[in-house]
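Yeah, one chain of the complex is gone here, protein chain that is, but the others are all in their spots.
As written, the chains take the letters A, B and C, and residue 1 is the first residue of each chain.
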Amino acid sequence: MVQEMAHPFSKYLRADMMPHIWCAGCGNGVVLNCFAHALDELQFDLDKLVVVSGIGCIGRSAGYINADSFHTTHGRALAFATGVKLANPELEVMVISGDGDLFAIGGNHFIHAARRNIGIKVLCANNLNYGMTGGQQGPTTPLESITTTSPYGNIEHPFNLVHLAAASGATYVARWTTLHVRRLTQSIKRMLEKKGFCFIEVLSPCPEIYGRYNKMRSGLEMMGWFRKASVIDSFSDPSKAEITPERIAVGEFVDVEKLSYERMLHEKISKINEEAMEKVS
Amino acid sequence: MAENKESQSKQQEEPRIGVYICHCGLNIAGSLDCADVAKFAGTLPHVVLAQDNRYTCSDQGQAGIKKDIKEHKLNRVVVASCSPRLHEPTFRKACEEAGLNKYLFEMANIREHCSWVHLHDREAATEKAKDLVKMAVAKAALLQPAEEAEVPITRKALVIGGGVAGIQAALDLADTGYRVYVVEKEPSIGGMMARIDKTFPTMDCSICILAPKMSDVGHHPNIELLTNSEVTEVKGYIGNFHVKVLKKPRYVTKDCSACGECVKVCPIVAPNEFDVGLAIRHGIFTPFAQAVPSTYIVDMNLCLNKEGVIVCDKCIRACERQAIKFEMKPETEEIEVGTIIVATGADVFDPSVLPNYGYGKFPNVITSLEFERLINAGGPSGGHLIRPSDKQIPKRVAFVQCVGSRSDKAGKLYCSNVCCMNTIKDSLLIKEHWPDTEIYVFYIDIRAYGKGFEDLYKRARGEGVVFVRGLPAEIKEDKKTHNLWLIGEDTLKNEVYKIKADMAILSIGLEARKDSEMIQRMLTLSRNQDGFFLEAHPKLRPVDAATGGIFFAGCAESPKDIKDSVTQASAAAARAGILMAKGKVTVEAITPVVFPEKCKACGLCVKVCPYNAITLNKEKKRIEIIQAACGGCGTCAAECAFGALTQSHFTDDQIIGQIDAVTEHDADKKIIAFNCNWCSYAGADFAGVSRMQYPPNVRIIRTMCSGRVAPKFIERAFARGAATVLVSGCHIGDCHYINANYQTQKRVERLWKKMEQSGLNKERLQLLWCSAAEGEKFASKIREMKSTVDKVKPEEIEKAKEVFKKALEGT
Amino acid sequence: MLKAKNILTGAHFLNGDVACAEAALVAGCRFFAGYPITPATEIAETLSERMPQLGGIYIQMEDEIASIAAVIGASYSGLKAMTATSGPGFSLMQENIGLAVMTEAPCVIVDVMRAGPSTGQPTMPGQQDVMQAKWGSHGDYGIIALTPSSVQEMFDLTVEAFNLSETYRVPTLLMADEIVGHMWEKVVIPPMEKVKIVNRKKPNVSPGEYKPFLPDDDLVPPMACFGEGYHFHATGLTHNENGYPRTSSSDDQTRLVNRLCQKIQKNADKIVRVEEVMLDDADVAVVAYGIVARAALSAIRRARERGIKAGLLRLITLWPFPEEHVAKVAQHVRAIAVPEMNCGQLVREVERAAKETPVTFLPKLGEEPHTPTEILDAIRKAA
Partner (left out) sequence: MPERIRHAALDKETIKQVKTEIHLIKDECKGCGYCIEYCPRNALEESDEINARGVHPPKVVDESKCINCGFCTAVCPDFAIFVVEKPNEKDEKHAKS
């Protein structure tokens, strides 16, 4: 047992930003770990990577990854990323954000980015509530869950994110939990290889906030829930993949090819210019 | 219904019954007085001829019957001999040849159900035999001729087991052009032969001659190979079997190129079962180099990745083809086949139950199977025969024969058939590699009966292998050197020997598969007392099962060597091929007969029919039978309260005739049993074959399904003073007629309630689920009911008569 | 890449919105994200056709919030980027204008002002957003806002807006009005080489040494862009020179916010532009901007015909507010008149700068700006 050696993934992290701000047992660290792991396996060129995040606990991840990164306003990560990607299609634009940021305040941007099939890769840490503001009910909070703003039990039906993403036109859709680190890492790799709009939902434990109110006080308990309830059901009908206390359908749900927005845009640009040149000559 | 009128007209003519009591050598005559039974038969109504003879099934026995039919104008024939499951087809054929409709033949089972189960009470056995004959005659008098319907045969075959027998059978059928499914529970086909080094007497390399056949199976366009799979359910009947196969996940897809990179990185290590643990394998592995399919497999019991969580992904990363998929789930494939070949093979005897040989304690005592792996160039020692204790090549080697065979104390009574020649072959292999090894073979007899066997035996002797008659009483070990001492008596020299050896090889016998019973139940087969599957006839139908459309190949039927297995496999394939070539088979004329005038169109029969073969025509207020769809269980007839339905060849009259015959006298001492043809009757046969002794009070009436047993039959038995009644059928879920035995349960339960309400001891009516394998279960039930019989008081008998007297009305 | 049509030069008859679009292309803008809204829609329509011809990006986003966010993203990817809108959309953009300020993202936002509040009168002119331009987003910050009163100026100031934005790394607002936007006039576009184009400062240090928010003496930090290998971080949170969040340090908060304000204030003299007409001997000054300034101009001319010494101070830069210029004028005149198409917004800044000099305010709401007569009456009263 020795200590001198550096962690194999340290080169993907901003040393002077570590340690991260996240609670003990918070899944965000695992998501970050898997992302670094995927970058490592792909030997990914960090000069070509831009990480964009929104507001929320996981929003901090942009600051932790040792690449160009931008921490936007609440909900706007995807809109910002759209500008980044279109202005320089060479860049791999990765949006890492939370369920509240992407699907409540940012929901409109999500469905439209997916609809356009712009080549942005979205990694969503779903902790089932608003963690950073102290655990309010959000767009993914399960029915009857207790939160600081649903003290009598949540009566809002949660989004089924993989269904939403698939219906909106994403070319790659997967859901894992922070227990499925291997598959998550492989999924992230797959996502980075694809061209169009991609979405991965990661169920991520929030023991300090969500768990506290819902009888899962430790990360281990929340991971235990994932282990018990997870059913790998790849390429099954995403509309049947609602998350319930008894069943968490995980797996890859969509993996199709479709011309990306930027590709179509740049083909148009070349086309009209070639035609114009012919007219001139 | 035309047929019905015609049969009624036939009924007019006076029955002329011929009765034949078979000695079956001493199998029957040994424990009952056949002549006396024949004399008694002569006194029965309509019997115009009764005789006993040694082998009624013999050609001359059959010739006699044919002659009598003509000379004595017999229009009914009764043979009292073995189980109808064995010889009914033989005698029916004889009758037909003599121009008598085969449905005018009836059998009394006085062997499996009488002589063999009452070996020590000649008088009682004889009396019981008389009763059984009387019942048969009573039914015979009411028999009616019938024409058989034809059903199509699915031109596909299922082969259970992928050893050399299964492989041969599958290839023969596939080459003939039939679609074949091969189901193998191991990850690869090849079976025992793949593990053997050389074959006797020709000394070819076993895997070298097998591997090409294996890959043929793997690539044959007509063969679908289902490895790591098990048959979980078989329903239907000859020509039309519906089979469920559980395909267990390999966690590796067909994309696997068998490059083996995954194995290099797998951190899990375990003994390789294929090498009997003498070599290790990894958590992901292929059992052996020539495995078919070559696709690797993950051993989930060992793999770190449980409950869908991938903890270790070394293999996944190592796999270029990305063929490793831990998401794989078990799948059930449903297939339709016309014929089934059972080639499930045999297990080997585990000598660790013999303390005196020290197997498992002494490292240098190994089995002949372990030897095969050691001497095999592809084996754990690269073909070097080394002692497990010190990995040295032994100078003195001893073979001990008949380990687990031919012994009433340790192991099985029978000779395992292959061990002698295997040992001779092994001894020569050692001599070939290490000529100056001293080899001793301890034996009881050397059985070198086959072609080229004797020469091999001579050669071994010529090469100086020492054969000592007399098995060692025990093997001792020198704790330090782990050398062995074999101590016993040389029965030729009549002197005690104490011979030192560096290594001892126990020549272990073959025994029936531990899971044979499961196959037996699913396919409603019979087994002999050694547990091997029982052929329909030991001489004339050696590869057929009693159940139509099912055949045996290889060691599943009895221990045999590769040559015999292959021969039998080809035979089984040919037999199955005959059926499928014909493309159709006639099914017994045991479908329902309707009496429209009695039908109230209540639709109860429609509800209980497992095959939806009955429809209710509301306009015409009558039911219609779809003969082809009917499975012939007769539960509709049992359900009809108005006697508007009956099952031909198992009509109410015929069954009531049997009941009345058996209850004519001493009813209060008797157990009237209704056994279904497929499970409980076969179970009773199994009890007989296994010579399980039980009280002679029981009289078995055979129905196709327990669902045929109408409450009125049971009531009538009680009304006529029977002490007890047993209704016995297949286990719930195993019913040969899908679920007809649910009706049995309902009806018996209703009767129990009735008996309770009317103050009768409901123990007098028993319900028994008994599979073809559960002979002992049947026997002990009879023992149990005997004690009930003894307890029943005369007034209880009378009370039952009173309660059920309505059952005597009609007919 | 090949250009189908080069940028426009020479004399053309255009409307304000089109002139703005053409100017953006001249200035080097190659990214436009917007959302249709009257009266700014023609800018989007023009650029949807023209951008591709110059290899630039046009995208219509799902709303104005997305539009401004995308513009900031494109700016960080190294393109000059712009969006155009009107009152309601401008309101939606405010939060992310704050983000652009905080992350010092060069970009141009055109607000073709219409009559508010709320949906108001979409097709009618107004000058009701001029205060929002400065104070619209929460928190303290400096910002630049220009306002054109002709189609030619619509062109000139759009180019100017990009140059200022690139120079000071600040979102720059072009506060036009519906009349200027929809008015057709002759526009003269000089040849490219005659047009002054400014590009943002790039870092001249290695990625290792680069601090994305360490300012030079002009208080403006050189700007690296995504994909250039600098691996820098930017955030809307209060941050230090490395761009790392500093959410509880008052030093960082003070240092950052002061600089964001001062980089505009301290450079105000370089930024601010006004037009002075006949002010040297004036007794009465009219302070006006946008379309209203054109009525004011004829008003002072007619006053002079009637012997009243009137002059005009036309504001071209709204923010930073041309405080000195107003104060200077105030010292020489007896009175100041301020006509605005609102209920009194910029007049407050004028009063503040004019000290004791009396200021009369001429409000105007509705489809027409002030007539010269209305302004002349005011001048008469004041004189």
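FYI, a residue touches a chain if its C-beta (ideal position, glycine included) is under 8 Å from a C-beta of that chain, and two chains touch if they have at least 3 such contacts.
Note that the coordinates shown come from a computational prediction; the quantities given were computed from them, not determined experimentally.
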Any idea which chains on screen the missing one touches? A, B
So one chain is hidden, and I want to know which residue out of B:Ile209, B:Ala258, B:Ala279 or B:Met300 touches that hidden chain in the complete assembly. B:Ala279
Per the definition of touch given earlier, which of B:Ile366, B:Cys402 or B:Cys605 contacts the omitted chain? B:Ile366
Quick one: which of B:Pro45, B:Pro267, B:Pro355 or B:Pro596 touches the chain that's been left out? B:Pro267
Residues belonging to chain A that touch the chain removed from view: 1-3, 5, 7-10, 13, 18-20, 22-30, 32-34, 37, 178-179, 181-182, 185, 218-220, 223
Touch rule applied to chain B and the missing chain gives residues 186, 267-269, 271-280, 304, 309, 311-312, 314, 347-348, 350, 352, 359-360, 363, 366-367, 369-370, 380-381, 386, 388, 391, 513-514
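By definition in this document, only the chains that are shown with their structure count from here on.
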With chains as vertices joined when they touch, what's the shape: line, ring, star, complete or other? line
The chain whose mean C-alpha position lies nearest the overall protein Cα centroid is chain A
Averaging each chain's C-alpha atoms to get its centre, pick out the one most distant from chain C. B
Two chains sharing the most C-beta contacts: A-C
Between chain C and chain A, distance of the C-alpha-averaged centres to the nearest whole Å: 37
How many Å are there between the centre of chain B and the centre of chain C, using C-alpha atoms for each centre? 95
Rounded to the nearest whole Å, what is the centre-to-centre distance of chain A and chain B, using the mean of the C-alpha atoms as each centre? 59
Any idea which chain B residues touch chain A in the complex? 307-311, 313, 316, 327
Residues of chain C touching chain A in their complex? 1-5, 30-31, 33, 52-53, 55, 57, 59, 61-63, 65-67, 69-79, 81, 95-96, 98-99, 103, 226-237, 242, 244-245
Contacts from chain A onto chain C in the complex sit at residues 14, 16-17, 46-48, 50, 52, 60, 62-63, 66-73, 76, 79-88, 90-91, 108-109, 112, 265, 268-270, 272-277
